[in-house]
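Notes to accompany the following structure.
Missing here is one protein chain; the remaining ones are kept as they sit in the complex.
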Amino acid sequence: MLARRVLAEFIGTALLLVAVVGSGIAAQRLSPGDTGLQLLENAAATAVALVAIILAVGPVSGAHLNPAVTVADRLFGGLDNATAGAYVGAQVAGGALGAVVANLMFDLPAVEWSTTDRSGGHLWLGEVVATFGLLLVVFGVVRSGRGSVAPFAVGAYIGGAYFFTSSTGFANPAVTLARTLSDTFAGIEPASVPAFVVAQLAGAALAVGAVRVLYPHIAEAAGEVVVPHPADEEEAHDGARAPARHRQRL
Amino acid sequence: MLARRVLAEFIGTALLLVAVVGSGIAAQRLSPGDTGLQLLENAAATAVALVAIILAVGPVSGAHLNPAVTVADRLFGGLDNATAGAYVGAQVAGGALGAVVANLMFDLPAVEWSTTDRSGGHLWLGEVVATFGLLLVVFGVVRSGRGSVAPFAVGAYIGGAYFFTSSTGFANPAVTLARTLSDTFAGIEPASVPAFVVAQLAGAALAVGAVRVLYPHIAEAAGEVVVPHPADEEEAHDGARAPARHRQRL
Amino acid sequence: MLARRVLAEFIGTALLLVAVVGSGIAAQRLSPGDTGLQLLENAAATAVALVAIILAVGPVSGAHLNPAVTVADRLFGGLDNATAGAYVGAQVAGGALGAVVANLMFDLPAVEWSTTDRSGGHLWLGEVVATFGLLLVVFGVVRSGRGSVAPFAVGAYIGGAYFFTSSTGFANPAVTLARTLSDTFAGIEPASVPAFVVAQLAGAALAVGAVRVLYPHIAEAAGEVVVPHPADEEEAHDGARAPARHRQRL
Partner (left out) sequence: MLARRVLAEFIGTALLLVAVVGSGIAAQRLSPGDTGLQLLENAAATAVALVAIILAVGPVSGAHLNPAVTVADRLFGGLDNATAGAYVGAQVAGGALGAVVANLMFDLPAVEWSTTDRSGGHLWLGEVVATFGLLLVVFGVVRSGRGSVAPFAVGAYIGGAYFFTSSTGFANPAVTLARTLSDTFAGIEPASVPAFVVAQLAGAALAVGAVRVLYPHIAEAAGEVVVPHPADEEEAHDGARAPARHRQRL
């Protein structure tokens, strides 16, 4: 049922932003002397939370949690326009809720626009690289029928990208938008958002091209991104009745 | 046999508290200059210990190790009232023993009431969020027949929640009670406990609702929380004789 | 063939000590200001190295790498006296070689007796707890037919035990002996060794009792400790010819 899948994207992205923004605030407050240590704490918390969140809601919606993933998956035929649109809406709304909850948890105003400028060609290159790599990981893993390790692959990649890209690896338009709502460690000022999103979409486009070359049969697996999820969870409630397509890859 | 399962919950929760309280003391002593680094050490040690403990005792009792999990699983029909009561008792008693052992290991009095005040609406919201997420992860994973990754999912989630919630992610009434027994890094003064437990139960209630919507057939898997475990380990001593329900999901 | 299995224990334990002693030296030199950070670096490097080493040599010998594991497995009937003796000899010799290699890699004398006093009742309690938990994890995982995750379970546990036990979780007589050969971060002076080993054996004895109660059929799985390994690797060179006992659990 579409509503259930959209709810899963909403809750999953909300929890993701709770993790991203919340651990950023905690790191900033608890390790004031060392920005690297703050980022390490933020990256580690985000990575492990992401693993858990994908495992939790992935079997319902696939756990895209990222409009770049959803758009790329739409291009590969993994979902239709209506579903893709609903997913993106849920991701953006869920992300905003998560940032607000993080603010409130740490006794901050529900919304405080970030004043952190993040602009410059080298940072945009960072977002291109970050998103390119993320989508390569997502589609490479699912294409090879290894969807059961996708949660770990994505968590590992994002945790690393916080450090190995100059932009700290946003790689996600919904996350980028939501981070404008907190003037803390993970924030980004609204004016820096458009270029970040453009860079993310450019990285996604590059990845779509690379995936088509590396995995010519990607369309057959596109419906299982990020992790295998029956079109209708009802179908899967009894293992024996789950569609063969999904079972053979689990 | 119920006694064996209850013993598994007792030993498992004791080891969990050894890890939580013990690594907190070590972190506090060894990294005196940076609270964030202390929490990182405490979180990392707790997360990996939790993975190992769930893998060790999970096949006997499921490794709930947490009254919030047991109560939610009772609501879903995963175990009966007598078993749930015995589990909770074992968790509380085991947790207390673990805190005492941690104190003794670090040359402290067996019991020293914590004097760390942890109260405030934003911290309670932290506990609501932490417990909501934990239960979503636990039941989402088991519902999707991915019980074999549950130990990693739970360890990852808790490790992250130490940082991304303002309350450092207790998310467990038995752990909360046991932490009153050590006046060290992980401690919580007794007066702060009731509100924490109420917040945890509120988060659990929210999660139960969300799980019912996301996973309408959760009742069928509730007996396999946190990891699949035969009702009687005897049944499983020969792989061929294990109930089909468990084998298909391993 | 026994020689091959013994060689696997020798190489595996040597690499383990390279990791334990080597990362201790690196941590001490590179993070001079914070003992907690040193221990975090030492623990993380040891944990991940241990995962990789068990995966590498486990399919040959089981990757005991620890006389406490070998003795306990002997008690459960997992191997005979001659094999157990050869394993322990290889572990002690391999451990010593690893410590020497670590010293040489860091431009230190091949052998330098440690002068680090590690004694006191609370530290011995730490070793009892550390070894008890380790063996519970090892035998619990293998008993439940989850041998394929044993490398991760053991690495996770040891990484955590570095922090959550007061003694930094040696939990291994061969490792304890080898650490006397390097007067660096991970060292232990020879005079402190006997009590550590006694404590480790006490913890092992407690674990054997607990495992017998929790897993009454442990003897059937004892031959697969720490990870499944055919009695003769020859037998396994063709998947189809591997003994059914091993295949069903992989």
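We just call them A, B and C in the order they show up, numbering each chain from 1.
The working rule: a residue touches a chain if its C-beta (ideal position, glycine included) is under 8 Å from a C-beta of that chain, and two chains touch if they have at least 3 such contacts.
Just so it is clear, the structure is predicted and the values come from calculations on it, not from any experiment.
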| item | value |
| --- | --- |
| Chains still shown that are in contact with the chain withheld from the display | A, C |
| Residue among A:M1, A:A110, A:A191 or A:L214 touching the omitted chain | A:L214 |
| Selected residue (touches chain absent from view) among C:G22, C:G95, C:G187 or C:G223 | C:G22 |
| Missing-chain contacts mapped onto subunit A | 34-37, 39-40, 43-44, 47, 120, 122, 125-126, 129, 133, 136-137, 140-141, 143-146, 149, 152-157, 159-167, 210, 213-217, 220, 248-249 |
| Interface with the unshown chain - residue positions in subunit C | 4, 7-8, 11, 15, 18-20, 22-23, 25-27, 29-34, 37-38, 40-42, 44-49, 51-53, 55-60, 101-102, 104-107, 148, 151-152, 155, 233-234, 236-239, 250 |
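Everything below uses one rule, namely that only the chains that are shown with their structure count from here on.
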| item | value |
| --- | --- |
| Cα-superposition angle relating the copies subunit C and subunit B, to nearest 5° | 90 |
| Between subunit A and subunit B, centroid-to-centroid distance (C-alpha), Å | 27 |
| Shared interface positions of subunit B, touching two or more other chains | 34, 37, 40, 44, 47, 152 |
